[in-house]
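With one protein chain removed, the remaining protein chains of the complex are shown where they sit.
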Amino acid sequence: MSEKPAGNAGERSPHVLEIKGLDVTYSTSRGDVKAVRGLDLAVRRGEILGIAGESGSGKSTLAVALLRLLKPPGQVTAGSVLFHPAGRSPVDLLKVDGEELRVLRWSALSYLPQGSMSSLNPVMRVEDQFKDVILEHAPARKASLGELIPRLLGQVGLEPRVARMFPHELSGGMKQRVLMAIAVALEPDLVIADEPTTALDVTIQRVILQSLADLRTDFGVTLMVISHDMGVHAQLVDRVAVMYEGRLVEVGDVRQVFKDPQDPYTQQLIESIPKMGRRAS
Amino acid sequence: MKSELELRGVEQRFHARGVAAGHITAVDDVSFTLAAEPPQVVSLVGQSGSGKSTIARNVLGLQKPTAGSVLYGGKDIFKLSRSEYDEYRRDVQPVFQDPYAIFNPFYRVDRVLWKAVKKFGLTTSRSKGLQLIEESLRAVRLEPENVLGRYPHQLSGGQRQRIMLARVHMLRPSFIIADEPVSMLDAQVRKHFLDILLDFQREHGMTTLFITHDLSTVYYLGGEVMVITKGKIVERGPVSTVMHEPSHPYTKLLLDSIPQPDPDNRWTNRITVDELEDQEADAKAAAPAPETPII
Amino acid sequence: SGGGSYSDKPANDKPVATKSVQIGKANIPVPRDQSVIIGQVEYTVFDSFNTMIPNGSPSGAGFEICREAMFYLSFATGELKPWLATAYKYNDAKTELTIDFDPKAKWSDGKPLTANDFKFTVMLLRDRADLFGGGGELKEFVKEIVVPNPQQAVIKLTKATPRFHYNFIAAIAGGFDILPEHVWKGQDPTKFKNNPPVRSGPYKLKQAIRNQKMFVWEKNPDYWNKDKLEVGPQYVVFQSTSKQADQAALAFERAEFDVGSIDEQHAKQLRNTGYPNLQTTQFHDPNPRVLWMNCDPARGVISEPKMRWAINYCLDREKIGKSIWPVEVPPAIYPWADYPTNEKWKNDALADKYKFEFNPAKATEILDEICPKNSAGKRMYKGKEVNLEIITPSPVDGGEYAIANVLKTDLAKVGVPATLRSLSGSVHGEKFERGEYDIDSSWAGFAMDPAQMYSDWESDKAQPIGKNAAGKNKMRFRNPEFDQLSKQLAAMDPTAPEAKPLLDKALEIYFQNLPLLSVIQTGYPSYFNTVFWTGWPTDDDLYEVPLNWWQHFIFVLGKIKPTGQKGPA
Amino acid sequence: MTAEAPPAEVVDKVPEPAPPSGVRAWMSRHPLAAYAVRRFGLYLVELWGALTIAFFFFRLMPGDPIQTLIQSLQQNYIYNQQASAEIIARYRAEFGLDGNIFSQYLVYMKKLILHGDLGPSLISYPTPAQDVILRSLPWTIGLLGISAVLAWILGVVFGAIAGWRRGKLGSRIMTNLSIALSHVPFFFVALILVYVFAYTLGWLPARSAYDSNINPGFSLDFIASLLKYGLLPGLSIVVIGTFSWILSTRMLMVPVLGEDYLVYAEAKGLKPWRILTRYALRNCYLPQITAFGISLGFIFNGNVLVEQLFNYPGLGTTLVTAIQQLDFNTIMGVTDIAIFSVLTAVLLLDLLLPLLDPRVKYWK
Partner (left out) sequence: MRILTAVLRTIRNSPKLAIGLAILLVMVLVAIFSPLIVKGIGGSTDPLELAAYERWLVPGPDHLLGTDQFGRDVLAMVVSALSVSLQIGAIAGLISTVVGVIVAFVAGYKGGWIDGVLSTFTGILLVIPTFPLLIALSAYAKNVSLFQVGVMISIFSWPFAAKTIRAQVLSLRSRPYVDLARVSKARDLEIIATELLPNLLPFIGVGFASSALGAIFGLVGLEVIGLGPGGVIDLGQIIFNAINTGALTLGAWPMFVVPIVLLTLLFAALNMVNIGLEEVYNPRLRGVAGE
């Protein structure tokens, strides 16, 4: 694995996240399912890392495990996840708990869920959903909220009036963009996005992908994008990690993975991508 | 003698208070024919809310259109005799969009397959049935022992969708109405699935109405394509023609939005979809309210 | 068996130490030591004292100590006390009744009470059948009333009767209520509330508090008859007791009530645990509990006198009196209460001849004769299966229900199945009046003498099943000989010696036919608390009827003395 | 696809639909007003239906209230005469019991709607039933209303906590306690409370509504006395009521906990209390508001017994007395009032709900 620093100078570690030997198991009545097995992965500061892999390969499980949102019967059975937030001492994400974890969340580690109907609180206005997270973690910004929220919305191509709306008044794409804006509101070190575009139309998917790329440019966040769509990876990410049956089979630069896959499974994956004869327009 | 499925001037309106007209037209004067001979794949593409699923429901006889008719073998499917109806049901089968809701959470996933076996009399013996099921599961690259006996929530979306494919594989109808069957699948399974569909066409002579918003899939399948927006079919023709020389601006936009699986061929220009957003938001506003019934 | 009953004395048989009474704070607006507090039923009306419309003057709210009767007949002593009136007299033809009034009598507002008030009241009721208490006998008998002077009224009767004065004697609760003419004249008697009431009694209404369910009566300082009656308590408070027996009993124990508000079981417990201030006085209800037997042939086997005797043999009066009725009471043989005044109607020789006993064997014998069992073991009468329908107006597990329940169980043992239904109000009333029952477990009607009762049982008053009996002969008893006797007795003074043989004859016919079965004398003990007041009537010195909802209670209030106990701060 | 279809074809644009007119147009322009009108119409239909059903229910029952009345009076030894035909006819007319049932119905409804007149009461003749009811209503509202509201608030808050902290010891105790106690009859608790606080400890009075030494009025003494006398009955309702609200709130809460937005809120690192109140509770308390509206009707049910036990001069006691004497006008009146208040409460809630919950679309 390449260890070339990609983040800003002055950070202690070139990596935002170092996952070592992560095992996640779901215990079911029919025995345990190992959804993630012995996974080692380092996320570089400032990069967009794609996680690819077929359905059921454990991508979502990895995401929720990293976010510490894993619910029973899922359980992390082994491994460590070293997280290096900027300006703070590194922590093992799997060990922190309670208040410590809560403080870490969003200001350092945020989450971009699938843009489904249900991630926004249906009874709160969009602006309130911004406010509560900002005030929670950065109360000092209270005064500037009035301009901060429109600015964040503008960043993802939404009008300020969206702030006054309720989630059910928004389309899927708009919701997804609101989620994106919320995700970067506190300029976290790392944003984990689980299938950020899966539920959306192609046209909107493209817009969202553009905005995601913008986020990195504008906020310098590190992004971990989970998707089963190789097209998304090809268009968006710097590096791809390919998962298969809970294992990481290949990590590499996006070009290298697409042009010269090393692992036989990756090769198969690339081959099976439906190709269009040509690009329209 | 195999029959034809024909839509003639189908229009589907839904009541919707809160929009000026009092209703929305989800499907607007749609006509097309699906022929069983020769077997073909016809794709229907369009963005979310354009009326694709509604057409599928019309064709499947789940929803009676407000105007126009769906004809099977020249007869209105809502006026079939008992035996004609049986034949129609046997011949026209769906693969639905949402692999989560397609399973009754109360039952194991096996039931869907067994039900098909029993309802359509595929075989009477239990062991034969099981054999059939396992065969079909393998055909969609599922290990029978991994899925049989499980409850839907214990399977991933992809696994569930593939079970639905296995069902169709088992039934081998003349027409498959596939409503976004691959949107939840990863590329590999998707390709495999599409291959199966093409196989079905070739080997079992099945005609597929393939509904999707994904043009690359359409391209892969080939055959004919219809582009739908706002309930109207705006463009139709052989895939190669439509893809290479799109004439409707909407088709162009669609084509331009596909993420190419080639890192060297990244988008350079930006698109804006504000007008789309508006459209979509309108459609949303018109849709029935979420299930929070007033008591 | 077991460790005895909850209310028993402590087991070690030592005499129980006298408990000290913990005096509670009664919730009343007048000084405790000057008040008698009486626990009573639930009141609903607090502002109407017009007894001629529904629910005016709820019974038991104390109106009885505010108004007075013309004559008081005490069943406790047998004494007839002239009060507002001083004497009554019939002419020889019994077509004229002359009543003299006490010249001292006056209303609580100071106006004199005269024969004119009496006339006013009688005429009002005679002419207004739509008023409660109106019509009826007054309409039947009163031709006119002449008032020769303010102290005398002469009632001219339409036909001869030796019993018309019964109407003006307070014998049991209720009774004739003379209205002050100057207050009522010109009022609409169906609307007028007469609140506060103007009457002649020793107490006046001070306050009626709806939210406390309470009536506070205050001594009338200008009472007209202080010479004969000087009541002790300055205030008498009638209050609804708690629906919870626990709470009610506790209130009594804490002397928050002087009268009532406790049941026998708790009283027994108090007695046995050494409570020093409980005075229990037995007094029997004027109505024994009875079973009305339907004598109409259309009802089948129950119309057979033998069947009624068989039922009589199945009636375990001892057990009912001992274990079913809340207090221990004697069995009843005659259909009237065992008051001293009723002694003269008895005939023990007859009672012995027709001996009432619990004897299922005899019952079986009779039953096998009149309704033998068929092959399936069912008793058949005239081709129909025997099944008796018992009804009662009492609630489930109420006294009369329980009596019927005991009978039902014992009947079942001799092969007579029965259904028992507790029916309320009008449903019971309708069934009962229309004769749609076999046995009705309730109470006998009150009569001053047996002949008065018998006149209701005459054949011509027996309606066919399904037709309303209008209160007469509800058991459809038909006996020509009995009718004859009853008619003769109706015109006769029942106490006259020539009436006795007729009465005995009628009684024998009653015994032979048993149109109603007396079950038990109805014991309603009165409970008095002696913390604040003493001198209550006792079993040994039953100087007056102890029931507080009878008009006679003013005489009790005239006898009791304060103990000097002060109420809690 | 048909063979003759041209290779590519652009379908013409559809003409705009003609602008709608009339009522429908007005309704679509003022959806909220239209909803309110429709909802109010439904309210009227329901009100009429419920009142009608109640009327016929009572009238079609066997038995004759006038006979009943006379019988009950006779049992009290007040009258030693039979009721004359004149009496029966007179009261039959007065109580609206003459004529056939449909004309009775029309008369009843007319009086009810035009004059709010429920006819004379029997338990307190000749006071009209509405006066009898109105006299006891304040007590019931004061005692039962306040206790019910209190129970609701406590129940929803604790229920939310119990759901939220599923699995934690405290919440399990609370949940299991609620499961066990939520259906314990009120009067049981009432009796226990009376036994302990009134009998054994003697701290609180166990009957009546205030000290009769104090004249009712707006004085400090009186209010203190009201509170003192209302504490035990109130408490017995609050205790049990709270438990059942806890249980139902928890039931509503638990599915909400599985919602994505809660996971999202957790990922946001919000304080648990905030997630509980702003995310979880806000999404599940609305049904409880509606449920509360409906439960108001049950104040007339179970809580009747509490008033009974405490001799509280409220509607419940009035109702039971009325029932024991088969006072139809009053019973029907109480029923009518219950119907009216529940329907009105639900109507108001329905009109308010869209304001409280943006998801509730008023035009649905």
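For clarity, chains are labelled A, B, C and D in written order, and residue numbers in each chain start from 1.
Methods note: a residue touches a chain if its C-beta (ideal position, glycine included) is under 8 Å from a C-beta of that chain, and two chains touch if they have at least 3 such contacts.
Given the structure is predicted, the values throughout are model-derived calculations rather than measurements.
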Any idea which of D:174, D:193 or D:319 touches the chain not displayed? D:319
Per the touch definition above, residue among C:35, C:422 or C:529 touching the missing chain: C:422
Candidate in contact with the missing chain, chosen from C:397, C:460 or C:498: C:397
Which of A:31, A:72 or A:98 sits in contact with the chain that's absent? A:72
For the full complex, which residue in D:143, D:193, D:280 or D:346 touches the chain that was left out? D:346
Residues of subunit B in contact with the chain that isn't shown? 57, 60-62, 86, 89, 92-94, 96-98, 101-107, 112, 115-116, 119-120, 151-153, 291, 293, 295
Absent-chain interface residues of subunit C come out as 1-7, 243-250, 263, 265-266, 269, 319-320, 322-324, 326, 395-397, 401-402, 405-406, 409, 419-425, 427
Which parts of subunit D face the unshown chain closely enough to count as touching? 42, 45-46, 49-50, 53-54, 57-58, 61-63, 166-167, 172, 179-185, 187-188, 191, 195, 199, 247, 251, 254-255, 257-258, 294, 297-298, 300-302, 304-305, 308-309, 319-320, 323-324, 326, 331, 334-335, 338-339, 342-343, 346
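We take it that only the chains that are shown with their structure count from here on.
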Hey, how far is the Cα centre of subunit A from the one of subunit D, in Å? 50
Distance between subunit A and subunit C based on Cα centroids, please, to the nearest Å. 90
Residues touching two or more other chains, restricted to subunit C: which are they? none
Taking each residue of subunit A in turn, which ones touch at least two of the other chains? 122, 168-169
Within the complex, which stretch of subunit D touches subunit C? 62-73, 75-87, 89-91, 122-127, 135, 139, 191, 194-195, 198-199, 202, 205-213, 216, 308-309, 311, 313, 321, 325-326
Residue ranges of subunit A in contact with subunit B within the complex: 28, 30, 53-56, 117, 122, 157, 168-174, 198, 200-207, 209-210, 228-236, 254-255, 258, 268-270, 272-281
Flag every residue of subunit D that touches subunit A in the complex, lowest number first. 259-261, 263-271, 274, 278-279, 282-283, 357-359
